[in-house]
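These notes are about the structure you will find just below.
In this view, the complex is presented without one of its protein chains, the others remaining in place.
Here is chain A:
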């Protein structure tokens, strides 16, 4: 049971972590295909 709960926690941590890392390295199609002068989001 402990292994199961730990695995669920790990899944959440990896999921959130993956998102942070990928955003950090600028992986999104929006980042890889446009230059800084292009504004696709209203908040960037």
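Assume a contact is a pair of C-beta atoms (placed from the backbone, for glycine too) under 8 Å apart; a residue touches a chain by one contact, two chains touch by 3 or more; residues count from 1.
The rule is simple: contacts and distances are computed from a predicted model.
K.L.:
Refer to UniProt and select, among "Cytochrome c oxidase assembly protein CtaG", "Formate dehydrogenase subunit gamma", "sn-glycerol-3-phosphate transport system permease protein UgpE" or "Taurine import ATP-binding protein TauB", the name of the complex member that is left out.
P.N.:
In UniProt, the chain excluded from the picture bears the name "Formate dehydrogenase subunit gamma".
K.L.:
Determine and list the chain A residues touching the chain excluded from the picture.
P.N.:
1-4, 6-8, 10-11, 14-19, 22, 27, 29, 32-35
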